[in-house]
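Take this structure, written in structure tokens, and hold onto it; I'll ask about it next.
Excluded from the complex is one protein chain; the other protein chains are retained at their positions.
Entry: chain A
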Amino acid sequence: MLSFLVRRLLTFVPTFFGVTLVSFAFIRLLPGDPILLLAGERGVSQERYEQLSAQLGFDQPLWKQYIDYLAGIFQGDLGTSFVTKRPVIDEFFALFPATLELSLCAIVIAILLGIPAGVIAAVYRGKFFDRTLMTTALVGYSMPIFWWALLLIIVFSSGLGWTPVSGRISLMYFFDTPTGFMLIDSLLADQDGAFLSAVSHLILPSIVLATIPLAIIARQTRSAMLEVLGEDYMRTARAKGLPPLKINGVHALRNAMIPVITVIGLSVGTLLAGAILTETIFSWPGIGKWMVDSIFRRDYQVVQGGLLMIATIVMIVNLTVDVLYGLINPKIRKG
């Protein structure tokens, strides 16, 4: 197991450098000069342009800018946003808990609903339930997030008044947020109704963000289950007269979990991509909206710093998935 971990960690290193290079190059390859964009119609004189370039460090050769950037990373410094003038790392950690809280809720919903739905669909293959479920999953997978979110808001918030339209908690509550996770902070704040308010604000965005991963997990679980259900050892289990719940729930599901876990791991990337739209619509103060704004403003430091942090998180999740894999399937860690 240890050598497996070490091998996996070693692949981390080139990936990490690759990400720094790609994130550094990506924003600079986009057409658009940040100084000209900042000046807009008012324009900027040549002299002033040079002065600003020097002040923001854009006049340095690219390789030097990249080396400085790398040197900064190893000192825990991702640079400073040239728009807000605040350190990128501070901004990231101020916003990331919101994205994480939303993503965790979404993935929990997707797993809790997706796996049972997939199992049931596989067991009742070809029946009405299976067909309905798989059609729904296809619709969920193809649904434009923007439209889906607005539809939910119009029905449940404006129409029925069951859920708030947007935000993380009612504006009436105002307290310290030491952890950045509103569910935890609202409990710590101990104000009447704060926790419920936080929960009610999470409902719609979590459903929206969970929609695509839920569809993927349900479909993946179904096909993995179908494959396992046709195996000889399943027939043996049935022949032994084991109760169906034990056959499907323990023997089949456990063996079907490997591809499902892979899909769950991969959907972390999907979640972060979906978070951009979901956060914008629900005014959720997370990193998705922050990154998009920064790309439009060509805020180099934020884009490269933010991308690096996100990529690192995705890499850690993938590593965790690989380790889990090894735990479930001993063949992998030995291979």
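To be clear about the criterion, a residue touches a chain if its C-beta (ideal position, glycine included) is under 8 Å from a C-beta of that chain, and two chains touch if they have at least 3 such contacts; residues count from 1.
We take it that contacts and distances are computed from a predicted model.
Not every chain of the complex appears here, and the one that does not is recorded in UniProt as "Dipeptide transport system substrate-binding protein", selected from "Histidine--tRNA ligase", "Dipeptide transport system substrate-binding protein", "Formate dehydrogenase major subunit" or "Cytochrome c oxidase subunit 3". If you put the hidden chain back, the residue from A:P164, A:P213 or A:G326 that touches it is A:P164.
Only one of A:V19, A:L78 or A:L95 touches the chain withheld from this view, namely A:L95.
Contact with the chain that does not appear here is found for just one residue of A:F17, A:Y124, A:F174 or A:Y233, A:F174. Where chain A meets the missing chain, the touching residues are 31-33, 36-43, 48, 52, 55, 80, 82-86, 91, 94-95, 98, 150, 153-154, 157-158, 161, 164-168, 170-177, 191-194, 280-283, 285-286, 289-290, 293.
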